[in-house]
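With one protein chain withheld, the remaining protein chains of the complex are depicted in position.
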Amino acid sequence: MSSETFRVAIVGSGPGGLSAAAHAAKLGVSHVLLERADHLSDTIYKYQRGKFVMSTPDILPLRSDVTFGAGKREGILANWDSQIEELKTNVRFNAEVVAIEKSQAIFKLRLADGSVVEAENVVLAIGLQGNLNKLSCPGSDLPIVQYQLDDPEQYEAETIVVIGAGDAGVENAVALAKQNSVIIINRESEFARVKQGNLTLILNAIEKADIQCYYNAEPVRVEAKAIILTTAEGEARVPCDRIIARIGAAAPRKFVESCGIIFPNAERTSLPEVSSTYESNVPGLYIIGALGGYPLIKQAMNQGFEVIEYILGNKLEPADEPLLQKKFAGLGGADVDAIITEVRTAIPVFGNLNPLLLRETLLESDVHVIKKDGVVFKRNDYTSSFFTIMRGRVDIQFNALDPTQVITLPTGSFFGEMGLISGRRRSATALAATDCVLLETPRRTMLKLIKSVDSVRRTLDQTAIMRQVQTHLAPGVSVADLQALVNTAELKRFKPGDVIFNQGDKGEDMHLIRAGSCTVSMRVGGRDIVLSYVPSGNYVGEMALLSDAPRSATVKAAHATETIQIQGDAFRALLNSQPSLKEKVETKFRQRIMQNEQMQRRPEAGGIIQFLIEQGVGEGTDVLLIDESLCVHCDNCEKACAETHEGISRLNREAGPSFARIHVPTSCRHCEHPHCMADCPPNAIHRAPDGEVFIDDSCIGCGNCERNCPYGVIQMASPPDAKFNLFSWLLFGKGPGPGDEMAFDEANYANQPHGEKQKRAVKCDMCKDIAGGAACVRACPTGAAMRVSPEEFMSVALLGQ
Amino acid sequence: MRFILRNIIRKSRGGAAVKEQIVDAEILLAGRGNDCGVHLPDPRVLLHHAEFTLRKGELYVAPASGADLRVNDNITQMIRLAKGDVVKIGPYDLIVEVNNQQGEVVLSVELVLPLDNDMTRIAAQSNIQTGHFSIRALSWGLALFVAVTFFTVPWVMSVFPDPGPQLNSQKTPLYLTTSTPTAFWSSGDISTAHRFFGEACKTCHVTPFIPVTDGACLSCHKSTEHHADPLKFQFASFEGRACQSCHKEHQGNRTIALSHQEFCAECHQDFNKNAPKSDLLAASDFGTAHPDFKPTLVIDSAIHQVERSQFISASPPPREDSSLDFPHDRHLRVTGVRDPVRGNIKLDCKNCHETDSSGAYMLPISFDKHCHQCHALKFDIYVPDRELMHGKPKEMFKQVSDVYDAIAMRGGYEEPESPPLIRRRPGVQLTEVEKKEALDWAASKTSAILNGRFGKGQCDSCHKIFETPASGGPTGTGWGVEPVSVANAWFPKSRFTHNAHRDTECTTCHRAQTSTTSADVLMPSIATCRTCHGGEHATNKVPSTCISCHGFHRKELDPMKQVVHASGVQPMSTVTKP
Partner (left out) sequence: MRQSILVHRNHFFLKIALLVSILAIVAYVWHQPFERPNGGTWLGYTLGVAAGGIMIWLSWFGVRKRQYGIGILNLEDWLSGHVYLGLTLAVVATLHAGFQFGTNIHTALYILMMIVIISGLLGLYFYIRFPLLLTENRRGMTTEIMVQQIADLDRELRQLAMNLDDATNAVVLKATQETIVGGSVVQQLRGYDSSCATAMARLFVERSESNGEDARRRQLLTRMVRKEELLKRMRRDVQLRCLLKFWLVFHVPFSIASLVALLVHVVTVFYYW
């Protein structure tokens, strides 16, 4: 059969691949679908049993001969199998392509078993998973070693060793621990690479001794029923029934390049460039799906459909065309391509996105047509979207005191990136200088772009640095004067607890904190005393510079922090050229010294800051604290919360640590960069204009946010059946009391809806919909409960009391 | 020989791990201890709990001393085991899987009753959730108790008809049983006067939710008089005021009359503003703001005209025209007075002035009781056993002429100056001529006596004599005695009790020793009273309020209110009938 030459050979039976194959089959195009595994769509197949698969982006219509909708893994796979069956698609399983050569317009695909498939066109739909890494140590070929886990529940009462501290490894380990004794092997001393959610899972499991963990351990040798490790303590023999190695996968890049496809740069994340018809630089070789930069199932399936059309030489308007037309309706009905090209040319940030990515970005962005002097956003708004100017000009009022001071941004420039980066309130007000057209891109989309497209990040960073320096460090100093300083400045990222600089260090660089916050501490009498808490938008390190002495204090990142490091001499030069600025900086300098003096006299205040930082209050924007010297444990705060939020309390007073009479109950801190937002399939978590982080009704109850929240303030719950009625309860004790759920009622059980109710994620929304503010605080009889913003609360003045 | 132990470890969701372990031993110990072949690490197992032995291919199990061993759920001592037998050791089940003659024994060992999780158990058996008291139930209970005790019961009782006022009834006065539920509604002790029917709420509280009406009061106090003549002094008529507005009940066991001088002072402070026509003077405090007394006197004894004169302390002092001539000083002379019988005796006030039964006022002086002993009205030493009648001038003439006619008829009169005919030895018959002569003498003698010093003269010593044409007047001899007239109370609008003052000398208030004439009004001035008495709020003197001397309701006036029989209230007279 190798003699036959197909019109299309599709490599990889993921969503993209099978959609393509299906379409080819539908159109009767001769084709073959080559799948390495013995089943379709291996990646999804390897999802854990029962995993809920999303169908984002919802707005995008599906265009494929294979149906697909959000649902459980099993359902989706079964559906695809049957449809592929019906369409008589020509699938070859266990056919791993090891090489693709092209000789006069015919591709030869060499398979692992040595056979060769010939085709005129090749569609690469292999995704990014690539080949799983194998254990390198002797004995790795023994039967007890396996590299994937299809169904954790098929093993019981075994001793299983999981190697690898990535998400896959952790997820497997946790799943297996339910009914096996699990040992996880971690090369490092901590689980650095995993998602926050998985991190909490695994650490809890280890703490509860459900899972045993070997840190800093490497496998040396595998035996019949054991594995030998090198650990800090020396060699350890771990008897076990099974070894599951999840040590990542080699990106398919090498293979792809071997096919003659060129990557734009050497960065790990970069992807091959493809034309708007998905054709790579090798004619006849097409790339779709994740490898082409489209990780979402629906996109891939659409591309599968489209690529076949393109191969047949048909024109086809992209699936999102109508949507984009709707979006641009406000711009006098110019046709989509024209506008896209306009965006490409007019807006440098988006200049070198590939057309499809750009389309997608525009799809998620909003187009605003604003009249002259219209307000785009105000200072202290709590929005974090990103604006680009497509037409017209925009004025930025950067000086709170004097609105006449403005920077005018020309067409093509962008603004609003500071809110995006720092996660704090807008630091300036933006007005339309002329009638203008703006693109508003949501935080999520922007972050994705910044991650995936270097060019975007770079341009963004440079301008951002300039602006941040201008706003926070040297207001009113012209761009020209700052250029020198900014050129030498560079971005630094710090993990929680990282030291930015140490007391006594030499060095006079300054750090302008642009995201996160840090603590300034000083070593006095052998112990560190926290002197102050520095939120983003402030700078540290100027003291050494001004007094050219070594660092007088240690500065640590309170949590994930980004700073702009400014060269000392560059800044000194700036100061000398800007007497007024010098004046300002020096006053601040004197204040700092005085403040430090005070704090050294009051170490307990520093202790409180330290404690609060440890509790992650530092990254919050609005935190509920309880003064234990007043709290009478009446739990009225919880009741108030429950009663003002369909019967479920969002806070747990009792839980949570205490220090020096301050109790940090388990309740949302409304973080600057909310961890819960990180991974919300339906994008149901938002930040309200006043800063409240809340979950809207589109929550699907997947529980990601619950896992991602490091403070455990999100819970999955369904509202109780019975509602609290004040008087019938007060007088006759009928129905549930305030804050407690209806007790199970045997009699009524029969006529109550059975089966568990759909649970949804619930968390504190700071009572944003209730006039008068947080119910918990207002319901506190003794005034023990307080909501504070860390900056204020951790200011010396307040702690002084 | 060898025992094969299958240690079964159940996992959640039914899975099980089996660890095989081979023990070679003659006697297989089962227990907690490390030395046991069948090591059962659970505190509920004894250190050495049981031992398995093989004898001629048969497997036996025996409990250690005091150990509880069950085989197939029967407590047993040494017993032979067959395949499939279940040996219970504490929480463990040991099942004989294989037991063949080759002396191979396979025992499966499983912990079937693991210790439950400590945390959950502590949580389960201890209760650290506070607030397990049904405040609601308590509240209901207490509330109900209050409602029943203090409302329902009294109310039910109040529905039964009140016995009404119980004047001189034989049964114990109800006020001695104030603990009866109806008393729970009483807002305070009932006044002394009303206590005896205190329990009969409805006597006064006639209709619920209507304040007590005058009718209720008047059902007993019909004739309570006005304070001032409503025609003359409209403002003092207390129109539209209820009895209640002055007489507040439930103020405790005391009088319910107002005694506050301020109450009177409201009108009497600057009285003449209120009553220009009245000649009463302003008064508001006995000690400091009270006018001197004005005695009410006889100013013309002939027609007994009485009127309020000027202040007692005025000079010349007010004088009373009593037509009597009684010098107190002479009678009270320290050297005493001469008594015809007892000789010289000393008199004091009590000899003549005696208090009435109430001890409040002095009885009137009577001649026979107080004067006669010394002042006997003899008129002829030759007729020693006869006296003039006091206070009856008209009969006096007949009385005296009778005496002398009789003498003339009988003779034997011893006065030397008289004619012999009169002085004749008695028993001698007289002729008609002699008779006429004798009677003429008798007539002349009579008028001589009456106009003489034992007649007219004697009366004159105390009384006023008036002349009339000869042989006229009451005596028929041309003179008469004026009637004595004395005011019976000099201060009619005030009350005074001599008894209360009995320990003070009369003379401290009444200056009698120096009074030469009975025209003197021997009453004290306010100054005298004030030596002991002050106003209501006096601290260093006897506090005396207005009503200590003056009454509010004045007997001489008409009833204050017409008696209205409020519905249901009957006058007491009818109630007390059995």
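Note that the chains are named A and B in the order they appear, and that numbering of residues resets to 1 at the start of each chain.
The working rule: a residue touches a chain if its C-beta (ideal position, glycine included) is under 8 Å from a C-beta of that chain, and two chains touch if they have at least 3 such contacts.
Bear in mind the structure is a predicted one, so any value in this text is a computation, not a measurement.
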Residue of B:27, B:98, B:112 or B:138 in touch with the missing chain, whole complex considered: B:138
Listed residues B:34, B:335, B:358 or B:431, member touching the removed chain: B:34
Residue of A:190, A:257 or A:654 in touch with the missing chain, whole complex considered: A:654
Listed residues B:53, B:186, B:224 or B:548, member touching the removed chain: B:186
Contact footprint on chain A, counting only the chain that is left out: 627-634, 636, 639-640, 643-644, 654-659, 661-662, 726, 730, 738, 767, 770, 772, 775, 777-784, 786, 799, 801
Contacts of chain B with the absent chain, listed as residue ranges: 32-34, 41, 43-44, 46-47, 66, 115, 117-119, 121-123, 125-133, 135, 138-143, 145-147, 150-151, 154, 178-179, 183-189, 201, 205, 208-212, 246, 248, 250-252, 258, 260, 262-263
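We adopt the following convention: only the chains that are shown with their structure count from here on.
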Inter-chain centre distance, chain A versus chain B - centres from mean C-alpha coordinates, in Å: 91
